[in-house]
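With one protein chain withheld, the remaining protein chains of the complex are depicted in position.
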């Protein structure tokens, strides 16, 4: 029976091998490579959260980095001010709730006010600057321009019994890997649910959806809050792998996450990871090779990919019948 | 080759792209120049140095990634570079302290954060820039000073020190004001300066300085003297000649310094990178940093990083700016304070070199 | 005036119309009949050039326009009233009327006043955004828009849709009149058989993308396909 | 079921509703005709809450809905088909139907995909509309007439108590128009329905009472035959030989 499934569904083989390869990665590479991949997987979760709103609900967010940054800051601040054992868990919850709350506030304000489309995007773009300014001037809490670094190191496990320091690349890597798979499955469940279906209908014509009896602003706030929470979660995971500074909320970061999703393929979920990994490794490779020119190449590449692969890598793969590899919904 | 295996690697992290890219290229050249100089005079403990250079895109994230790579994958023995404070803080905390590798930061800053055993501050902290500068300004132009800074820690601390010094020297801070980073229209700010009728306008503005000064002149404030701790060889070309002429600067190094060490340094540097090549105080600090690392390593007698770090405290070096030394208690450099005036052609006229000034900082190694 | 030989049109890789051949003579009023989804709209889009022909030839006034751009076809004198009207929603009625003046010409001019003699209601709405017009008014505007130009051939896709019965009859008269005055030729897609009959003499029946019958409208009305789908079978 | 009382609405200088009064009984099918631009679609916009009247009341099941939001009115059981077909072009035919069928459920049902037996109703509609072969097609690729049918299917699945159809047969062949009329008569039998239509054959076939709107008021009401005889209606609407 199982054999039969495996035989008929090459997808399972490919996914299984991919999973094993990911599990084995830290064992066969250096700490640097491990933390690099962990960081990129964190970015993948961040991109996934954007795909949920951008790819599926048509909410254009040019300031998604706000939520990533808010998550990271919430994590850092919580670790700094909650000095007891097991604080990491609270910090992570905090890092999910704070961006979610910002998302709900913003969503309540704008979606209930019927602000949508590019308007919404540009408002979030403008807010990026505001949140950055707020962080910089509240330097007592956030460390201001210098960034936030004097907090207790995040630890997982059972306090007192067995603890894992997230600053260890391997621990961070497996944590992030599990989180990435969990977030992917959650997102997949959401978009495949009836809620996900309605969200996609809202993307196309929100007025029409309303005539069918759906409270459109509410549903938009819900999906937006979920995405913001997920972005915040990725921000929290980023803390042991990177550095908390106002740079996390830059417009560049908001732009680059759009690029990751677009390159991977909008509205495919898995494309968020594919795009993030592809672009990030490409960037790492190019900037190692060409210290000065790499950014120019990235610009050219971004243009070419968008012109040549309008549906992203996953869309392209779909067309060339690599269907079995990518577990996207067949429509 | 056998020789290649013996090289000792030093990592340079530069803002080659992004907001800080004004500084990256000249810093990279300075570090490269220092390494070449050391190599051609026999290297360190008989081994040649090799330079690693990476671009951080002026971002802490990439800064961490690249410096981790230089240390973990390439085996760099020390890190050098960076201007932006967020990148500095990131590299100091997440790379230097974590992987126990010395990191030399070449730029003026407020001091106090980032400190630690592996962090070597080679730039001036506020007291080094201001101790002699403020009395000089009061005496030369008058007691009334107006300060404007961007709204973050370095300007805030600097302006605080200005205020204290003014009190001590019979001056008066007639106004202070903090502005956002992306302030692009300065008309309101300038109006308030004008109303306060200061003798000296003293901005602590990084990115927006050029806009501010351009508009300052436009509003007819050209008569009031401008004092700055930021003005250097890289900044000066941004101003039209009529605006830069007469600006008062406090720095620890200038290309136009006339002493044998500097003359040799500049001559060699221009020979290597062309007549138009520019060094500013950060570049010189980076050059000094590499030499200090060499001295520490030689003093330690081995390439063991801990020994090198131990050897750093109290070392001194005869730098292009004059003799400098590392304060053992803080790993901060004692630097010269030089006051200069900008000429219309963009060169600096050195007015006074106050010699080595010890840094005052909370940092403890 | 218009000759179509062996034409294939479709969307991307899906072919909808296959080997269509038809002609519209000078001043002739031709109708195209067929049930829903058989490719009538697709064919008109192929003729105006919104969709590329993958095979075959389109000749207009003696010149081959198969490869011509859609805007050049319009400038050569083909006017198109699409199904679903497609007026310029956010622009005023006046601007919509002006937008048709490049048809059969080469510059954007002002519309001729005679369009108001066809549809007087538009005159009171000149500065209203076209998107806020009622459905029927938009349909009239779409017709008035092409009539502002100097089309030699009109492609009409279900022009009676959403228009009240009395005006449908008027439109038939207007089209007849313009044909008499200016020798306008017409290719009409229509479900309303009565309307089709009242203006056209000759027609084609299209089924699954191919022409299956041709002849006078009266004959076609007897055709089995037409009988089955375009009349009330009880 | 639906009472419209003394409804007024102006757009700038244009009076579209001028004291309109209409009463539709529970289970009744009512046909609304009237010249182009006389305010029929506007009436639907008012009932569904898309626009608010200047004055007057709209009562559905006795409740005045004038101040309610669009989705709240939809949740009261008002379902609408638009004048030009409005479907979700990027979704499949089936997804369109599912969304319509589940519009009035609460959020928990939505996220848990609990459909409460909507599947069988969807199958039923797919069969009735003969859409089985298209069920997994992108609905945006359907032809005009097919989209009209799909939207009618969506309206039917929305569990409506009051159905508003704006020109449901526009662009359909006569045979399909007839089938649509039959479909409405069968499936909607016993449901309160308002139909706007210019297709006289369809109106006749519907065998429902007809209200003629003119300049924001009811001009006359009656069976189709009565209306067709009315001199004034012929003059302003039907033309000389309908």
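By letter and in written order, the chains are A, B, C and D; residue numbering begins at 1 in each of them.
One rule holds in what follows: contacts are C-beta pairs under 8 Å (C-beta built on N, C-alpha and C of every residue); 3 or more make two chains touch, one makes a residue touch a chain.
Methods note: contacts and distances are computed from a predicted model.
Peer 1: Write down which listed name, "Urea ABC transporter permease subunit UrtB", "Dihydroorotate dehydrogenase B (NAD(+)), electron transfer subunit", "Heme exporter protein B" or "Inner-membrane translocator", is the UniProt protein name of the chain that is not shown.
Peer 2: Listed in its UniProt record, the absent chain's protein name reads "Urea ABC transporter permease subunit UrtB".
Peer 1: If I'm reading the header right, one chain is hidden. Which shown chains does it touch across the whole complex?
Peer 2: In the entire complex, chains touched by the missing one are A, B, C.
Peer 1: Out of B:179, B:251 or B:357, which residue would touch the omitted chain in the full complex?
Peer 2: Here the residue in touch with the unshown chain is B:179.
Peer 1: Can you tell me which of A:93, A:181 or A:255 touches the chain that was removed from the display?
Peer 2: Of the candidates A:93, A:181 or A:255, A:255 is in touch with the missing chain.
Peer 1: Determine which one of A:14, A:123, A:186 or A:286 touches the chain that has been left out.
Peer 2: Checking each option in A:14, A:123, A:186 or A:286, the one touching the absent chain turns out to be A:123.
Peer 1: List the residues of chain C that touch the chain left out of this view.
Peer 2: Per the touch rule, chain C residues meeting the hidden chain are 48-50, 69-72, 74-75, 80, 82, 86, 88-91, 95, 98-100, 102-103, 105, 107-109, 145-146, 149.
Peer 1: In the whole complex, what residues of chain B lie against the chain that is missing from view?
Peer 2: Residues 16-19, 21-22, 24-25, 151, 177-180, 182-185, 187-189, 191, 207-211, 214-215, 217-220, 234-235, 237-240, 242, 278 of chain B touch the chain that is not shown.
Peer 1: Suppose we count only contacts with the excluded chain; which residues of chain A make the list?
Peer 2: 54, 60, 62, 109-110, 113-115, 118-119, 121-123, 125-130, 133-134, 136-137, 251, 255, 258-259, 262, 293, 295-296, 298-303, 306-307, 310
To be clear about the criterion, only the chains that are shown with their structure count from here on.
Peer 1: State the smallest step count from chain B to chain C, taking one step as a move to a touching chain.
Peer 2: So the least number of steps between the two chains is 3.
Peer 1: Would you kindly tell me how far, in whole Å, the mean C-alpha position of chain D lies from that of chain A?
Peer 2: Inter-chain centre distance comes to 43 Å.
Peer 1: Could you put a whole-Å number on the gap between the CA centroids of chain A and chain C?
Peer 2: 50
Peer 1: Could you state the distance in Å from the CA-based centre of chain A to that of chain B?
Peer 2: Using C-alpha averages as centres, the distance is 37 Å.
Peer 1: In graph terms, with chains as vertices and touches as edges, which category applies: line, ring, star, complete, or other?
Peer 2: Shape = line; chains linked end to end, path left open.
Peer 1: Let me know each pair of chains that touch one another.
Peer 2: A-B, A-D, C-D
Peer 1: Could you pull out which chain C residues touch chain D in their complex?
Peer 2: Spelled out, the residues of chain C in touch with chain D are 11, 35-38, 41, 83-85, 121, 132-137, 139-140, 158, 161-170, 191-193, 228-233.
Peer 1: If you look only at chain D, which of its residues touch chain C in the complex?
Peer 2: The contact residues of chain D facing chain C are 11, 33-42, 83-84, 141-146, 166-167, 170-178, 198-201, 205, 236-240, 242.
Peer 1: Flag every residue of chain B that touches chain A in the complex, lowest number first.
Peer 2: For this pair, the touching residues of chain B are 14, 16-17, 53-55, 57, 59-66, 68-69, 72-73, 85-86, 88-90, 93-94, 98, 113-114, 151-154, 180-182.
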